[in-house]
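Take a look at the following structure, please.
A protein chain is absent from this complex, but the other protein chains hold their places.
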Amino acid sequence: MSKAARGDPLFVYAIVYLIFLYGPVLLLPLFSFNDSIYIAFPLKGFTFEWYRQMVQNGSLMDALQNSVKLGIVVAAISTGLGIFAAKAVTRYDLPGKGPITGLIMLPLVVPSIILGIALLVIARKFLDIQLSLYTIGAGHVLICVPFAMLVLVSRLEGFDRNLEEASFDLGESGWSTFWRVTFPLALPGIVASLLLCFTISFDEFVLAFFLAGNETTLPIFIFSQLRFPNRLPGVLALGSCILVFSFLIVTLSEWLRRRGVQPTKQGAAI
Amino acid sequence: MSGSESFISIRDVSKHFGPVRAVDQVSFDIKRGEFFSLLGPSGCGKTTLLRMLAGFEVPTKGELFIDGQAMSTVPPNARPTNMVFQNYAIFPHLDVRGNIAYGLRKARLPKAELDATVDQALEMIKLPGYGSRRADQLSGGQRQRVALARALVRRPKVLLLDEPLGALDKKLREEMQLELRQIQQTVGITFVFVTHDQEEALTMSDRIAVMSKGKVLQIDDATRLYEAPTCREVADFIGTMNFFDGAVATVENGHAAVDAGPLGTLWVGTGEHALGPRAPVTVAIRPEKVQIGWDRPDQPYNVVEGRIGAEAYLGDRSHYYVEVPGLARRVAVAYQNMARSLDNSSDQGRTVWLSWPPDSAILLPGA
Partner (left out) sequence: MVSATDKATVDRSERSTLLSRVRGVFLRHEALRGYLLLSPTLLVMLGMMIVPLTALIILSFWTQDYFELDRTFTLANYAAIFALAEGPIDLLADPFGAFANPIYLALLLKSIEMSLSATIAVVLLAYPMAYFLAFRVTKNKLVWLILITVPFWTSYLLRVFAWKVILGYNGVINSGLMSLGLIDKPLEFLLYNPASVTITLAHAWAAFAILPIYVSLEKIDRSLLEAATDLGDGPVRRFFRVTLPLSMPGTIAATLLVFIPTVGDYVTPTLVGGTSGIMIGNIIQSLFGKANNAPLGAAVSITSMLIITLLVCAFLWLVGYGRMRRQGT
């Protein structure tokens, strides 16, 4: 950014916009250190009390554990499915590619409450499947695959398909070409996809809310705490931890997936 | 024909992409150890044909044979061919050494032997000591050499080259043309070379197939393609050519008198064509084979009077575009500037006489 740009009204607007974007979110950590049960100004004093309570809360820790397990499995499955689909879409001339891609991207535009109840209905009214972490996982894979695919498609489009042909030409089979060429070149995208899917699953509430059995995830736990005003500071502490953690993961994954891709293709996949 | 005569055999091969016939019923043979070029404008099907030899495209119809073996069910990684890609396709995550050794994994060479092979290859492409460079640290010419070495270390029976010099600047390209030709003669592998640059094809190749709209028009060596094109399209595509439409009047002693309208009667060698009277023909002549002078030459036929419509000075030669009454296109004439002269006055509008001996022109059937 040149010096001249700083006087630009658009630059001022951008800064105000960023404050609007980040301001509300940053209030959570601010009040999580406030020595008062009420979330209100003026700030009272500095305390770690809420963080101490958070660590000692058994059901919270259980929920955390569930969310982490769930996130890891969902990220792995979604990214795996995403790689296959992305490779098929970028490397082959498929008739009907548009509608197929549209189908995979559909969860992006269907309200998640509808996806949630649809999965609930098939599990409970049609198949008699008990609700559990597995049913939540199924729902999360559904909404993570489109994102995984977007990330991986932009990565695979970023490098030349001749490289894979060159590998075939030099005597490698499809499988070894994947491991010797496609995988190493797509690796930043794959890592980004894993991180992104993990965060999406870790933060997701609505699907988990409908599909949860006895075991809850962290967002469900947080939601259940919101009804009790005296638990709010604890939620703030937990929320702050999640925010910092999500920030780190997402920043890393965004950096990974945008790095080395052509500037024109930069944001091509949301 | 012996096995070495038709090392690669292309039999009635067609490739359709939807309604487009990229390659349309092509049949020809390539000999062992030949430097063979596929020449044509972009979209003529030459790259598709090359990719079918490599195995990246499968013919819609027909069959390809390499060394007597049918290729249609052989995947690219099992074919005795290797390819140098147009953009070289150097693996960006590997260094030069890793790129060259890429295709040697299946050979399971001991480490020392592998290193020796790679070093030898680096030597051949005149890049010793570049082994640890990464792809983005190489110039265009260096990438091209690495791609060549990477393909050649696998000792393919056929090396396929897809416009490998297209991305290089003119000087480097001419240098690489000679080098490629030299390497080909050293290793003795059959090269199939795709290019749209006729000069490149003419300088490097043993034989050239000129392609257009999915068909092969003519397969010949450089001299015959230039001096004895068999159809108007080839004559037009290779170099510059003047065409005069007409009809055969008489044929005598291997020469035909052609009634060429505004040009009067033109005498031309019939070559291999057997033509009866009144057959529509085209008389074709290269600009450098037309003599140009201020006075009417003492010659009974093939003499045309015209007016210089445009001129261009190119240093070693000058081009004149001569308007002939009744002729829609100007006649192009190339004149060697053998005498040194500082006279730069324009000759535009002056009357000139064009002439040529009967055997300098080519007779093409059809108008």
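The letters A and B name the chains in turn, as written, and every chain counts its residues from 1.
What we mean here is this: a residue touches a chain if its C-beta (ideal position, glycine included) is under 8 Å from a C-beta of that chain, and two chains touch if they have at least 3 such contacts.
As the structure is a computational prediction, the values presented were derived from the model and not from experiment.
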For this session: Determine which one of A:Met61, A:Leu131 or A:Leu243 touches the chain that has been left out.
Result: A:Leu243
Problem set entry | Residue touching the undisplayed chain, where the options are A:Met54, A:Leu115, A:Val181 or A:Ala212 | A:Leu115
For this session: Could I get the residues of chain A that touch the absent chain, sorted low to high?
Result: 1-2, 5, 8, 10-11, 13-14, 17-18, 20-22, 24-25, 27-28, 31, 38-42, 81-82, 84-85, 87-89, 91-95, 100, 103-104, 106-115, 117-122, 125-126, 138-139, 141-142, 145, 149, 196, 199-200, 203-206, 209-210, 219, 222-223, 226, 235-236, 239, 242-243, 246-247, 250-251, 254-255, 258-259, 263-264, 266-268, 270
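Please note the rule applied: only the chains that are shown with their structure count from here on.
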Exercise. Taking each chain's centre as the mean of its CA atoms, how far is chain A from chain B in angstrom?
Worked result: 55
Problem set entry | List of chain A residues in touch with chain B within their complex | 159-160, 162-163, 165-173, 176-177, 180-181, 184-185
Problem set entry | Parts of chain B lying in touch with chain A, wherever the complex brings them together | 54-56, 75-78, 81-83, 85-87, 89, 91-93, 102-103, 105-106, 150-151, 154
